[in-house]
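Single-structure report; data block below.
Omission of a single protein chain aside, the complex is shown with its protein chains in their original locations.
Let's turn to chain A:
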Amino acid sequence: MEAISHAGTAAGVLTKEGIILIGVQLATNPLLEPTNEKIFKINSQAACAVAGITSDATNLLDLARKRSLNHTLDFDQEIPLEHLVSTFCDTKQHYTQVGGQRPFGVSFLFGGWDEHYGYQLYLTGPAGNYGGWKATAIGKNSRSSLACLRQDYTDTLTLEEGKVLALKAIAKSLDTASLNADIIEMMTLTRDVNRRPGQQIVQTVLEKEEIKNLIEVHKEELVKKDDEDDEEN
């Protein structure tokens, strides 16, 4: 639990047009090779953002991917997201109950699409609890992000508006005044009905340039909101 509240913030936003996942890399160093450590693909229909002990996260991701592939082997169909999340959480819960081992110190945001419930966003905790959300955040200062999401989220968001909202929420959680695109990882998950069945879900990792542009274009909005926040405090 403690590890999660110190980890780089991650947020997810559900819109009618798709899902946005976003994460902040905390320890960046110009000497460090650029890596992605916040957002990962699970299968052709689902991805997740993590906050917590990254090594725990990668380990659990392996598990989620294996579960997903096993389901594909049995049913020749991607695993429905809630099904994946619930079996995945069963495993996490197990480690809270058996002796000798510590539980996993990591929270996940699962974003995905399936033919049963459409776009979905789930938050899972280290205890194995999970719930569906329209927009949520985990990690360091996620309270501020959540407040922002609660205030600005509407059911009619477009994907572009969702991206800005996600950035805004992340900006709230950071101590620095301005957003730095270099520490942000962002992806979108959308459905393209023109593609052939089974390959309709498009997962796009946003290039740094693109994130920079977004921040630049919506600079005022992102900063202005920060000021309001200060006034409130």
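Going forward, contacts are C-beta pairs under 8 Å (C-beta built on N, C-alpha and C of every residue); 3 or more make two chains touch, one makes a residue touch a chain; residues count from 1.
Just so it is clear, contacts and distances are computed from a predicted model.
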Item to check | Chain left out of the displayed complex - its UniProt protein name, from "Elongator complex protein 4", "Proteasome subunit beta", "glutaminase" or "Exoribonuclease phosphorolytic domain-containing protein" | outcome: "Proteasome subunit beta"
Item to check | Residue, one of A:6, A:66, A:116 or A:195, that touches the chain absent here | outcome: A:116
Checklist entry - Among A:76, A:175 or A:220, which residue is in contact with the omitted chain in the full complex? => result A:76
Item to check | Touching residues (missing chain, whole complex) on chain A | outcome: 14, 16, 73-77, 80, 82-83, 113, 115-121, 132, 134, 155, 193
